[in-house]
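What follows is a single structure, and I will ask about it in a moment.
A single protein chain has been omitted; all remaining protein chains appear in their positions.
Here is subunit A:
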């Protein structure tokens, strides 16, 4: 089981993600620099959280146009699992790998706290380790987490069972309480909450673990 974490200038949760993947899988992920054009053959690609390019222009907008994104697009086409967390979700949306956009939080403030998520589908490598309707805890830490999509897109996401997680108590104004969505082929997950920050007793819970465990198991 091999994984890779992609680092952009301004990424800042890559160390958390690398540590989480290593603790859960026992293998240190490859660290890929944004300027690279190709990825090594891995089973899981993660775009971690942070403020790539300082969130300048729009969060994720500049990173989405970096050389490595073409590589990620190719690997995703081949069916490789791609996880974007927080800024990673923003980048995937900006790159067109996931539909919709992430706007400024409705409260206009950065928010860091633990929230509850409802697992809406188990039909993906990322969510298979949970049960449908299960409520799990997860920290959020973002200023631009307000997910928005047009009516048609939203209807498709719902109709195709592509909403992975919904907030129990919406912290950021996201449409339909959406916290994470899947791609059409269900191998790309974008989510604002940080499962990598709830994987060991120190974090006060283990609710993030099943996401990584099932994603890693699915491709093992």
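As a convention for this text, contacts are C-beta pairs under 8 Å (C-beta built on N, C-alpha and C of every residue); 3 or more make two chains touch, one makes a residue touch a chain; residues count from 1.
In this text, contacts and distances are computed from a predicted model.
Asks: If you look up the hidden chain in UniProt, what protein name do you find among "Predicted secreted hydrolase", "Branched-chain amino acid ABC transporter permease", "Phosphoribosylformylglycinamidine synthase subunit PurL" or "RsbT co-antagonist protein RsbR"?
Replies: The chain we cannot see is recorded in UniProt as "Phosphoribosylformylglycinamidine synthase subunit PurL".
Asks: Considering the whole complex, which of A:112, A:135 or A:206 touches the chain not shown?
Replies: For the chain that is not drawn, the touching residue is A:112.
Asks: Touching the hidden chain in the complete assembly: which of A:40, A:54, A:96 or A:133 does that?
Replies: From the options A:40, A:54, A:96 or A:133, the contact with the absent chain belongs to A:54.
Asks: In the complete complex, the non-displayed chain touches which residues of subunit A?
Replies: Residues of subunit A in touch with the missing chain: 9-10, 12-13, 15-16, 19-20, 50-51, 53-56, 109-113, 139, 141, 143, 194, 196-197, 202-203.
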